[in-house]
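A protein chain is absent from this complex, but the other protein chains hold their places.
Naming follows writing order (A, B and C), and every chain is counted from residue 1.
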């Protein structure tokens, strides 16, 4: 059995744990080989391959990023991409291709699968918005980093009587914002799931500062949007990969709060630190379990599936049922963020 | 509505998050009051009460331990304990008693419920062995601390060509050992779920040090036991609360490895640091969700239930179905720990 | 003996450690009292006082920020400020005023001292640019946070073949940039001490990416400036408190690199997280030692001095010798940052 392996999309902590587990499990009792492709789908199209053995994965468990490299590259977006993929996989005689990635990678994986390739997907996205799994690789570390940042600005907010606005990642779903907001004790969390009214937000802050306290933390997901009819005019502008290219919503919200309340208001945009560094134990374990499960599935002859965490179990789910579908934050969790404000 | 609240058993990170959530949710829109009992069931028996308002829970979210205090005290283990409990609850006119605790506390809660008290339980135990919920409060932080310790001894093991044995908590189930073992990249994990053969362990280490590497990490749950018929003679001696009172198994395993292999072998017993300090975001969120859910359940008129995490949902499960039952590590996870060695 | 206490300027971790030490040392064997002023010099002018006893400082050691509050407020910058200060100090019968702050606070302290008040200063600034002391409170924690951020973007830089630009604090001196740059293994560090030539920087990056590696980390102090005659046109615009009000130099450098090299280049501006959260042990110890030393100095009858760390010793130095003077990074340290690139 010859297994192919790639990591696609944005990098995140826990990818190396998954790569390590794939290599250990495949080359162990199964006696399979693992061929890595460099820089995501680009490496498959270009035939940029690297054989992966046990020596290549030493000491990578606690290291962030991906030893295979990654790229935001869609094989179909380029002319002849799919042909290149099929040619390389045939040349390398790959029996099963394990693709670790987020929505873009899963979408490409589905198309490659439709062309007859045996594909096993492993979900990773710090946004945690992949349908069908409780957790995707990278999300847990991102929540930890965002919570630590909120803890840090908390003391400044309190010492200076300020409103601190913290913008976190989350284009289409507010998983990081809601979880880090609850964990950090934020007063307000703005998530894409519930368009916000700037008037109501401002009224809440004014009331709070008059009645209880003279500081507040406002956590804003980068994909948060004002409700229609809100007096705050703002339109998200998206690029061709769904990325936000308009000005930051955090900047806008921060400015509106400052102007409408007169409170000393400051913005922190967390940015890239959310997706880097050593993975939390949870992401190391998740990556390890997904890697083992993906190889097991391949050896059992499964294909066109994605590994998924369901409660305490790691299972596989049909790729067709999850690719391209968005998982948003459930209302119970959104409500907890609100009642604890 | 008058809500009573206690934390019982060993302390752990995340208890204050749950207390805070109970107080915020109860005293918010519901307009209920919260009466705290100091030092677990002892405070209920003794009538040691403290009213809890929003001022009492300021800034406690990131703080470990429990602001209510706790004690390993079983109301039934003492003469007249249950009468004291009922008398105090009546005197304080408690409509619903929220009990945050592990197996001992849940057992007592079940008995108090049988006597007609409305009880809502919230599971906490760093051992994670409460049935019916994916996670209990405190476990996640313990895994983080144990993983960090394994990461630390890893560099010493490698620099000095040593076998490092790390004993972690887990009397009846190996959740911490297995999870921290996977996350820390341990070569061997000994858990209560699978009695171990010392000969096989020794053989594995000898083979590894001859063939691949000259160091190893062995993680031992405090409740790990040798298989029957193993050449290593060892019997766990338990106290009346189920605690281990015989010599540490880690010490024993460490000695056996040193004697049988001749390798330089050192022991680290993590002990109390596993249950203290600031909770991880996951434990803060879990405590917060459980606290909100417990109050919601009480206000809905539910009783004799326990809050539980099931996948992405927080639900309630009948207390009778879970109290006294032990949740052990599933074989899939035990296997991941083995194949990644 | 009646001691007054204020914290001025921007907040930072370790202030509470110093406050706690002042209170413990003063109210212990010395039997003195401590009167706190809220929000820096503003509280002195306004007579906003709070008596500080041992109950007020419980559990504050590991907490960031300042329990006294702080403000960027110069008594002389406002009409009649100094008169207000003197009136309040007389009304409160303050024998000795302990001022914890950075250059602005020390400058004000010097003027208040000139008006006849007994002043003891304790240096705090995350920029570490106060003359006369090896360390000021807050700097060490800031370096830790910045290093952690560099560690995090490192894995992304490597996985995506990017240039990551990280802007850190440091208006007039590059202490954070140089230290975090060395600790994080940055390829380039731009500090105010050595105006940089953008052409040389670009040439270095091009050479490195061609010869050795395909990623780089560039750490930029917010006060870094291009050398005269450099082809990059940029002028710092400063506000009346010396703060930078022109566009971020990090943003500018990031844009220049992207345009001149064609490399995928991303910017992270750390901002407020650098000055918040729990202090490192070093900042807790420094704050504690300075607090004890300040009270000791006051009780010995010293005045118009600042506590200072000199090697392993905490000493006092004349305030007049240090106030208003800037401590920059020594060339040995700048060179280490360069040779390790």
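Going forward, a contact is a pair of C-beta atoms (placed from the backbone, for glycine too) under 8 Å apart; a residue touches a chain by one contact, two chains touch by 3 or more.
Because the structure is a prediction, the values reported are computed rather than measured.
*Asks:* Identify the residue among B:269, B:320 or B:339 that touches the chain left out of the display.
*Replies:* Counting the whole complex, the residue in contact with the absent chain is B:269.
*Asks:* Return the single residue from C:88, C:110 or C:144 that touches the missing chain.
*Replies:* C:144
*Asks:* Which is it among C:1, C:50 or C:285 that touches the chain not included here?
*Replies:* Of all options in C:1, C:50 or C:285, contact with the hidden chain holds for C:285.
*Asks:* For subunit C, which positions touch the chain that isn't shown here?
*Replies:* Output for subunit C: 20-21, 24-25, 28-29, 61-62, 134, 140, 143-144, 147, 151, 179-180, 182-185, 280-282, 284-285, 288-289, 292, 310-314, 330, 332-333, 335-336, 339-340.
*Asks:* Tell me which stretches of subunit B touch the chain missing from the display.
*Replies:* These residues touch the chain not displayed: 10-11, 13, 15, 39, 63-66, 69-71, 145, 148-149, 151-156, 158-161, 164, 266-269, 271-273, 275-278.
The rule is short, and it goes like this: only the chains that are shown with their structure count from here on.
*Asks:* Going by C-alpha centres, which chain is most central here?
*Replies:* A
*Asks:* If you take the mean of the Cα atoms for each chain, which one ends up farthest from subunit C?
*Replies:* Max centre-to-centre separation from subunit C belongs to B.
*Asks:* Indicate the whole-number Å distance between the mean C-alpha point of subunit B and the mean C-alpha point of subunit C.
*Replies:* Distance between chain centres, rounded to whole Å: 41 Å.
*Asks:* If you average the CA atoms of subunit A and of subunit B, how far apart do the two points sit, in angstrom?
*Replies:* Those two chain centres are 29 Å apart.
*Asks:* For subunit A versus subunit C, what separation do you get between their C-alpha means, in angstrom?
*Replies:* A distance of 35 Å separates the two centres.
*Asks:* Going through subunit A residue by residue, note those that touch at least 2 other chains and give them in order.
*Replies:* Counting only residues that touch two or more other chains, subunit A contributes 151.
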